[in-house]
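Structure, as structure tokens:
Note that this complex is displayed minus one protein chain, with the remaining chains in position.
So, chain A:
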Amino acid sequence: MALLCSSSTVILPSSSVKPSGSDRRSPFLGLSLTAISNPSVRVGINGNAKRGLQVKCEAEQATTSLVPANQRWMFDEEEANGPDIWNTTWYPKASDHVNTDKPWFVVDATDKILGRLASTIANHIRGKNLASYTPSVDMGAFVIVVNAEKVAVSGKKRNQKLYRRHSGRPGGMTVETFDQLQQRIPERIIEHAVRGMLPKGRLGRALFNHLKVYKGPEHPHEAQKPLDLPIRDKRIQLQK
């Protein structure tokens, strides 16, 4: 098989083609002579007839650019000569998702509806509010939830919503209601809700570690300077 690059040396067996474009006889090996008649190609016919077709590419291709000449005014100089950033979909490099550079957010869960709060949190942790969202990479932010024991639910869910877990052994199912769990371990309610909304898998488990839930109004992450989580849902606050 023959490869042609725009500036290359093509060595053909001596029994065939004459040099560039001088005649238009039948193509050799399926190569049309118009391809070889490119002025930058040098055809060398030498005594290595038995070695067959060889192609050597020269290192002169750095000056060709993907941008045609009449559109170069639209680009900055370093973009015009560099790789094509517009036609290849952006994928994050390792430096784009370093954990130390990710933003931190704080939410106060007092009197917020559980599911709506968990949904917003999960969106921010996964990174779905960013233009740089990538499903295979952790691009999201860290979220801190405080006052977890004051989270609210509507209707009769406070006494009727059941949390089940199973130890694996027969007869090992434990059932608790919402308020029993809130007395015992209030952080688990929000963690359970958010975990159900994050993807399940290795990445999902890693994302879950970006959620920090605390019982009282204090949290130990002041050094990360967390911002307030922007909430767009209007019905997230419990109507009294």
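Note that in this section a residue touches a chain if its C-beta (ideal position, glycine included) is under 8 Å from a C-beta of that chain, and two chains touch if they have at least 3 such contacts; residues count from 1.
We adopt the following convention: contacts and distances are computed from a predicted model.
Asker: I want to check something: the complex is missing a chain, and I'd like its UniProt protein name from "Hemoglobin beta embryonic-2", "Large ribosomal subunit protein bL20c", "YjeF N-terminal domain-containing protein 3" or "C2H2-type domain-containing protein".
Answerer: Protein name of the absent chain (UniProt record): "Large ribosomal subunit protein bL20c".
Asker: Any idea which of A:L130, A:L162 or A:L227 touches the chain not displayed?
Answerer: From the options A:L130, A:L162 or A:L227, the contact with the absent chain belongs to A:L130.
Asker: Suppose we count only contacts with the excluded chain; which residues of chain A make the list?
Answerer: Output for chain A: 85-87, 89-90, 128-135, 232.
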